[in-house]
Each structure stands twice: as structure tokens, then as C-alpha cells.
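Before we start, here is the structure in question, set down as C-alpha cells.
Only one protein chain is missing from this complex, and each of the others stays in its spot.
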Amino acid sequence: MLNAVLAAFVLAFAAPLVARHMPRQVGTIAALLPAGIFVWLLNQAEMALGPGVVERWPWSPLPGVALTFRLDGLSLLMALIISGVGALILFYAGAYMHGQAQAGRLYALLLAFMASMLGLVLADNLIALFVFWELTSITSFLLIGWHFQEERSRAAALQALIVTGGGGLALLAGFVLIGLVGGTWEIAELSAQAGTLQDSVVYLPILLLLWLGAASKSAQFPFHFWLPGAMVAPTPVSAYLHSATMVKAGVYLLARLSPALGGTSEWSLLFMVTGLVTLLLGGWLSLKQNDMKRMLAYSTVSSLGLLVTLLGLGTKLATEAAALYLLAHALFKGALFMVAGAIDHATGTRDLRRLRGLAGALPTSALAAGLAGLSMAGLPLLAGFAAKEFIYEAALFSGGGVWILTLLLLAGNVAFVVVAQQMTLRIFAGASLSFESFHAPAIPLWLAALVPGALGLALGLLPDVTATLAGAAARAIYGAPVTIHLFVLPGSVTPMLLLSALTIAAGILLYRRRVQLEPWLNWLDQGARLGPEGAFQRLVEGLPHFAARVTALQQNGRLRSYVLWIVGTWLLLLGLTWALRGGPGLPANLLVRLSDLRFHELILVLVILAGLASVMLANTLMTLIVSLGVVGIGTAIVFILFGAPDLAMTQFSIETLGVILFVLVLYRLPGVVRLSPRRTVLRDSILTGLAGAVITLMILIITDLPLVSPLKTWFAGASEPLGHGHNVVNVILVDFRAIDTLGEITVLGIAAIGIFALLKLRPGRKVAEGKDGP
Amino acid sequence: MEVALAIVIGALYAAGLYMMLRRSMVKLIAGLVLLGYASNLLIFVVSRLTRARPPLVPEGAQGIAEPFADPVPQALILTAIVIGFGLQAFALVLVRRAYQAVNNDDLDQVTASDRPDLQQ
Amino acid sequence: MTSIILVVATRLIFPLMLMFSLFLLLRGHDAPGGGFVGGLMAASAFALFALATSVTRARDALRRSTFRLIGIGLLFAFVSGLPGLFAGSPFLRALWTSTELPVIGKLSSVLLFDTGVLLVVVGVTLTIVFAMAEADEEEEE
Partner (left out) sequence: MLPILIPFLMAILSIINWGNRVLHRFLALAGSVGLLFAALALLTTVNEQGILSSNIGDWPAPFGIVLVADLPAAIMILMAAIVGLAVLVYATASMDKGRERFGYYPLILLLLMGMCGAFLTGDLFNLYVWFEIMLIASFALLALGGSRAQLEGSVKYFALNLLVSAFMLTGIGLLYGMTGSLNLAALAQTLRAAGPEQPVTTVAIFFMIAFGIKAAMFPLYFWLPASYHTPPVAVSAIFAGLLTKVGVFALIRVFTLLFVQDTAWTHGLLLAGAALTMLSGVLGAMAFDDIRRIFAFHIISQIAYMVLGLALFVPMALAGTIFYMVHHILVIVSLFLVSGLIARAGGSYFKAQLGGLYGTRPLLALLFLVPALSLSGVPPLSGFWAKLTLLRVTLAQELWLVAAIALLVGLLTLFSMVRIWLSAFWGPPGPAAASVTPMRAGERRALYGSTLALVTLTLALSLFAGPAFELAERASEQLLDPAGYIAAVLGEGS
């Protein structure tokens, strides 16, 4: 299975190359791979329908993450759809995209998407599944934005990515929680311990996170709006990603996890409500669309809602219905999209109001659309019929609230019937119109649509095949053996049959009266536009403004404000620490310790403090520099008094040099002006005064503690015998801690380079070769 | 003396930070210099003070008799002073060049490089 | 602008300052002093020389570019650490010769290190002073 996924990725990279050299055949060549995978899957079907095929690969980026693949009934069904529709789409795209610039990239992205999607449905490890899940979002993003020079495409791509990406992150959190509770990310193992998961305190959060992920991906309310937007992509993309496969990922996930998490009342409530709302909303919105693709997209939203409802219901019958509908929908919706694309290609428009009587011009497309439309409407002999029968049966045998549920499903299905008529009767029947730029479509454009249309009929006529395939999928969802009994034509009149008939009748009636309905439809459409989609737009547009405002508050360009933040944070943290964790008390014997102060020392202290005051009050540069010098020399004298002659010497010489530099460098600057208002000065004084007090306190506390310095004793003893020097400080500097000194002179060297470059290298000044030597 | 010096050091820190909070570039440098003095003195004082007994081994002796000043902080401070000097020299030249570029000593005018663009 | 007295005084003081710088370097191991202070002293000598004459003359008197001085100083410090490294001990292992020379005392890798410090300090200080002086001249032009 890995080989299939990898092969598709590899071919994806090769596709642009193939497209460059064989622009005419590239679609067909690319289609060979999914076709091959399709055949291989059929080959594996017997095993898959039985015990399932498991593959483990020794690749584990993190503990607990593994590349495990499992082919069972559900993944087989999905994989067949993915590879089958994939082959047709690539074949179709070969004709659809012919002659367009950078078509190679489209094949590459489609193949990469297919690989990701296959990985998604085959993976049996939640994290591996998630990896593929996100890859489908990314490829979808790139495909939606295919016409990247158009603003509309970019906006739609962004919308799709942020909605599905955000949902994806929620899903990830859910997966991590599942892993923490269940102790594993292997889906098979999780399915075996549903009890642990469902009894956990985080069951509800997990469910909600899962809901966010699945609902955003499968375009459920209130995240449905990205899908119609995604219709700006080329039609092969819409047909493949946004109707047949990717949007089913959320549904697939629910199906996959329903053995582990499903069956609770929370599960049913959450997903049935979501599904039903989406079903009705999507159906309603599909009625008023004039753009074929948008109409199909809303209808897809509605279908996805139906699937979610069924999975939420979770009974045996409901899972059977879901499996059947999944299959039927992929076929008829894929076909209808491709028909829409062919019409667009031939006539240059997708507007339903401008299309009529195409049957004569596009007979083969009409046939494909007819088959698909009949299946969609749920007429007997076609796959869609069986699915609808099961949907109603599941509703009728659901237990509480039967009538409400049945009624809502009926309403949803009526909308499908209307859409089916729009896609067949409305466009193909009647007197034909003439189009200026009409050209007959190439063979792939109708053939690729006819195949799934015909398959819908074939599956309807071969109930055993359909039952086996869907039954195996339903078994994987339901978690217990399931056998579906299907029939070509119903043998007796059942309530389900009556409901089906009612659906179709209502659909026809509604289609005929659609003109009278329009004001109603418009009203609801406005609401939907202002709702979630509007909120999303406001968020996306408002966020940068909000960010700029917040950032401008902090990053305001004023250095003093930055310093204030830092000093404030430091004091705050210290304050919190002392308040909450017990601070050090003031040492008790301060007066005793103060009494050892000698007279000359007192004078020195006063001089330093006076110098300091003078620094702060200075209003000419000279005063400032001289006062700084006083403080510096005062410090040097402290060093002399307390046995540090080396320090004093260094401090003196540095002080002298510093003053010279100060004068040399700064004499051109203006005098020191006072710029801050009184209030700022007061605030700063209090804050810095506090900082100083903290430092004083720290010194007092620490010097009050006993200190045994092993270093002092050792250095004093080792200096002469081992270091051959009498000046311990110097021996430390050049020998014991010589690497510090090495670093120190390196700092000096770099400073020299920096200063030199600052002074000599200036923008706009030409530096003559050889003249810049120091 | 420790207590008195502790107060001095506290005052040095306070003054250093205060000067850094001003708008003038020259005062900024003065603040940095003061902070340098302050941290050096702090290291000196918290390592305990010993009056007038430099850590020099007398001729012919193998070690020094207690009490004597701790040589370790002295070595550290020496390194720190020299590094501080290098930084101070760089700072001076930088400020001068910045002054030339902006043509103003007021740090509040030095904001071209980091405010977000609110028109966006 | 340069006064005669300054020039003459500099002529006299310049060699004295250099000698004192050397003295500080050599005695540093046993008494207050050392490469850093010695370097500052030598640098002051050249700075004074530049003040009395001109930067160009001072550069000539130095005979080497100031960056070369920094580089060589760093190289001295670096090389003084190598013998230990090659002898199988860690970097900067101090080595001492047993013979005592007049004035200089015992030769050692430590002395080489301290000389490196001196050279760097001279180089750095003079780089700054010269570059400042030259920048001033240019701005006045």
C-alpha cells in the first residue's frame, strides 16, 4: 500500500516533465497509475473483504507514530473511489487542460493529492492519518488557487485552507487526547477499547474536537461556506477533490472512528443535528444557484450532511445506507461535475439561465448526465435508488423521533431531485440555442463522465456486487458483521418505496414551480451569506488590523518604553516571587554593621553619591562627563581601600581614556536637554528607586550570610608554587582563567573592527581600493 | 562599610536605569556606564570586603596569610571593566553616527525602524 | 596649531613611556601591573605622538597597521595556548622555562600571552584614536 502511495508521489514530481515533452498524452499517461492501483485493489478485494490486509513499515518519527496501513471494507471502498475517479479525472483533465500554461503542475498536484488521499484512507495510525489529512488540505489549497492571478481564486483558497487547517489543528488535539487516554494511536487497537475512551472525562472534548475537524473538512454547517467558494478551481479539481474524495475525508473519519467513539447519545446528537442542518441548508441553497458548479457544490454539501446524519444515527441500517450512498454519490456527482465541465468547455458558460436544448449538440454528455441524474434522483434500477431505500428504512427504524427524522430526510432528498432535473431536463431538453464559440468536446470530456454514469446503472443491476462492497464497508463502520440484501426492483410496496415515490413527485413539483419560489430562496441566501461566511471574512480582514494595533502598543519605537517594560517585568517577577513564595526579610543587625564605617570612607561614599546626583541633574555635556568621571574615580578609590590595586589602576586608566573618548566623540552633539515631562520623571524615579532598593537589599542579605570561598583559598595557595607569580590577580588573569582574558581581548579586537567600520564605511561613500587600511 | 556601599550600589543601579529611561542618547550612554560601575562594585562587595590587604604573595612565601582580599572577584571585575570599556567605546561611536544619521539626539525620534504600519 | 613645547616634550617622554609600558608588563606577574595597563601606557605614548605631530606620522612610527597589531596580539595569545594542546594536555596549559634571564625573568608561555594582551590593547586603542581623528578631519573638510 505504501508502494501505491509513494508511486503516486513520485509520479507527481515527474508529471511536469512528462507534460513538457508529451503535452498531448500526459493526461492519459498519468491516468495509468490510478488505473493500475484500481486494478491492484480489485485484486486485493477478496483479502480486504475478509480479514483485511495489514502493512507495517519501520518508520517512526516519534514514539507511538507508525506507518501502519490497513485495507478493510471501508478503506477498500474509499480507495476504489479515489483511484477509479482519479483515473477518470486525469484522463479528463488531459483534454480539459490541453494547451494551458503550466498544465504539468496540475497533474502533479492532482497526483500528489491522490497519493495523500489514498494514504488517508489506508492509514491505520491516527497520526499517520493526520499527516495525510493535512497534505490533502495543502494540495487542495494549491489547486483552488489555480488561477492565482485572480483575486477571487486567492480568497477562496485562503478560506478553504484556514477553515480546514483550523479544523485540522482541533482534530490533532483530539487525536493527541485519544492517544493519551487510549495509550495508543493505532486505530485497530483503539476500536478494541471503546469503553476506555467513552468513559474518560475527556470524551466530550475529544468528540467536540473531532467534530471541528470532520465538520470543517466535510463542509458541514457552520463551515460549509468554503466548498462553494472552492468552485473557482478548474473543473477536474472540483469533480475530484470537492465532490468525490477530499470532502468525504471528514465523513470517512467519523466512519472510521465510530467503532471506537460512536454509539453514545452525545455522538448521535452532535452529528445528527449537524448533519441534518447541513442537509437542509445545502439543499435549500442549491435550489437557487444559477451557476452549475455552485449548484452542484451546495448539493454536495447537502449530501455530506446526509452522510453525517446517517453516521450520527449509527444504527446497523444507517451504516448500510451510508456505505451505499457514499458509493452512489461518488459516481453520480463525479459524472455531473464532469458534464458541467464539458458544457463549460463547449459553450463557454456555466450559467443555467443561458443553457438549453444541448441534447442535440452534446448527445453523449446528455446520456452521462441522464444516467447520473436518475441515480441522484433515486430512480429504480440505479445505485442511488438502493441507497435511498436504505436511508428511509434507517429513518423509519431509528427509534424515537422517527417522523421528524423521516420528514427532514425527505425534504433533503427532494432538493436532490430538483438538482437532478436542473442538470438534465433544464439544460439538455427543449429547443437548442446557438453559441458563438461552440466547439465539440474531445472524447475524454464525455467519456470520462459516461463511465461513472454507466457504473451507477451497472451497480444497480448487479445488486450482489454492490451489496458485497457496501456491506464490507458497513461492517467496518458498524464494528460487527453486516450483510446487505439488495434487489434490482422492489418485490412489494413498502413504506420506503412510497417515500421514494413521494420524494420524486415532490421534486418534480418543486422543479416546475421554481420561479415562484425564488423570493424565498433569495431571502435565505442573504442570511447564509451574512452568517458564518461573513464572520469568517470579518475575522480574516480584521485580524491584521487588530494585530497592528496591539503591536503598536508595545513596539512603539521608543527605547525608553522598552527599558521600562524590562525593568517593570523584572520588578514584577521579583515582587510576585516575594509575595507568593516568601521573600527574604531585612537583615536584623544593620546598625551594627553600619557602625564599622570609617570617616574617610564616609566622605568617599558622599562624594560618589554627589557625583551621581550631578550626573542625573547635568544639563551640559561637560558637567555630565566630569560627574561620570567623579563616580568612576570614586569607584577606583573603593578598590584601593579594599585591597585591589590592580583594579584601581585599570579603573583609573580606563576612566581617563573614557573621558577623552567621550569628549572626542561627543563634542559635536548638542547639550543635554531635558525632554521628559514631570510626571514621567516621577514615574521613572519611583520605579528605578525601587530597583535600586532591591539591589541594596540583595547585597545586604547576601553579605549577611556566611561565605566559604574554596576558590579564594586555593588560588592564594597555588599562585606561587604552580603559577609562578606573586600577584594572584594577575596569575588568575593570565593563567588560571586565561581563557576569560583571551575572550576579553577578543572583545576589544572586535570593538575596534566595529568602530573602524562605523567610522569609515558609510552608505553612499565610495571606498577606494587600498585606501581604507587602518 | 558594606551597608554604606550597598546603598551606593543601589543608588548606582537606580541612577543607571533612570538615565536609560531618558530620551537623550548621551544620557543613555551615561546610564550604561553607571550600570557598569554598579555591577562591578556589586561583585566586589558581595564577595565580602577586606581592608587594605591585596592578594599578593609575599616574597619567599608559598601562600598568603588571612585576612586578604578575595582575588577572584578582582579578576572577574578586571575582565568586566575591560569588556565594558570596549562596549562603551563602541556605544559612543554608534551614538555619534546615529546622531549624524537622524540629526537629533532625541531617542523618541529614532523610531523609523520598528513601528507597524497602521495603514495596512 | 601644534606647539613646539608639546613636540619637544613628546620626543622626550615617548621612549620613556614605552619603557615604562614594558616594565609594567614584566612585573605584572608579581606586582600590580600587567599586559593591559602596559598596553594602555604604550597606546597613550603613540596617541600623544599623534597629537604632537599628526596621525600619519604616528602611523609611520608604529610601522604596522593597527589591525595587524591586534591580529598579532591575538595570535600570540592563541599560540601560547598551543604547546599544551600538542603535548596532550588541554588548551592554554602554562609552560615555563627553567633558565632565568636578566630583567625579563623566566620565559614562559604566560609571558607570551600577556604580551599578546599588550599588543591587542595598543592596537585597539590606537585604531579608535586614529580612526576618530581621521573621521574628524574628513568631516571638517
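Some points to look at:
The first chain written gets the first letter, and so on, giving A, B and C; residue counts start at 1 in each chain.
What we mean here is this: contacts are C-beta pairs under 8 Å (C-beta built on N, C-alpha and C of every residue); 3 or more make two chains touch, one makes a residue touch a chain.
Because the structure is a prediction, the values reported are computed rather than measured.
The chain not shown here makes contact, within the complete complex, with A, B, C.
Across A:389, A:601 or A:744, the residue that sits in touch with the chain not pictured is A:744. For the chain left out of this panel, the touching residue among C:31, C:72, C:112 or C:133 is C:72.
Set against the missing chain, the residues A:463, A:557, A:629 or A:689 yield one that touches it, A:557. For subunit B, the residues touching the chain absent from view are 16, 20, 25, 28, 32, 35-36, 38-40, 42-43, 46-48, 72-73, 76, 79-80, 83, 86-87, 90-91, 94-95, 97-98, 101-102, 107, 110-114, 116-117, 120. Although one chain is not drawn, its touching partners on subunit C can still be listed: residues 65, 67-68, 70-72, 74-75, 78, 84-85, 89-94. Contact residues of subunit A toward the unshown chain are 59-63, 102, 105, 127, 130-131, 134-135, 138, 141, 145, 148-149, 151, 154, 157-158, 161-162, 165-166, 169-170, 172-173, 176-177, 179-180, 540, 543-544, 546-548, 550-552, 554-555, 557, 559, 562-563, 565-566, 569-570, 573-574, 576-578, 580-581, 583-584, 695, 698-699, 701-703, 705, 707-712, 714-715, 718, 735-740, 743-744, 746-747, 749-751, 753-754, 756-758, 760-763, 767, 770, 772-774.
Here is the rule we use: only the chains that are shown with their structure count from here on.
Judged by contacting C-beta pairs, the busier of the interfaces B-C and A-B is A-B.
In whole angstrom, the spacing between the mean C-alpha positions of subunit A and subunit C is 61.
Separating the centre of subunit B from that of subunit C, both taken as means of CA atoms, is a distance of 25 Å.
In whole angstrom, the spacing between the mean C-alpha positions of subunit A and subunit B is 48. The multi-chain contact residues of subunit B, meaning those touching 2 or more other chains, are 54, 56, 78, 82, 86, 89, 93.
The set of subunit A residues touching two or more other chains comprises 645-646, 650, 654, 657, 661, 665, 725-727, 729, 733, 741, 745, 748, 751, 755, 759. On the subunit A side of its complex with subunit B, the touching residues are 544-545, 547-549, 551-552, 555-560, 563-564, 567, 590, 593-594, 596-598, 601-602, 605, 608-609, 612, 615-616, 621, 624, 628, 631-632, 635, 638-639, 641-647, 650-651, 654, 657-658, 661-662, 665-666, 668-670, 672-673, 675-676, 684-685, 687-689, 691-697, 699-700, 702-703, 707, 709, 711-712, 715-717, 719-721, 725-729, 732-733, 737, 740-741, 743-745, 747-748, 750-751, 754-755, 758-759.
Remark: subunit A residues 645-646, 649-650, 653-654, 657, 661, 664-665, 723-727, 729-731, 733-735, 738-739, 741-742, 745-746, 748-749, 751-753, 755-756, 759-760, 773-774 touch subunit C in the complex. Listing the residues of subunit C that touch subunit A in their complex gives 28-37, 40-41, 65-67, 70-71, 73-74, 77-78, 81, 91-92, 94, 96, 106, 108, 110, 113-114, 116-117, 120-121, 123-125, 127-132, 134-136.
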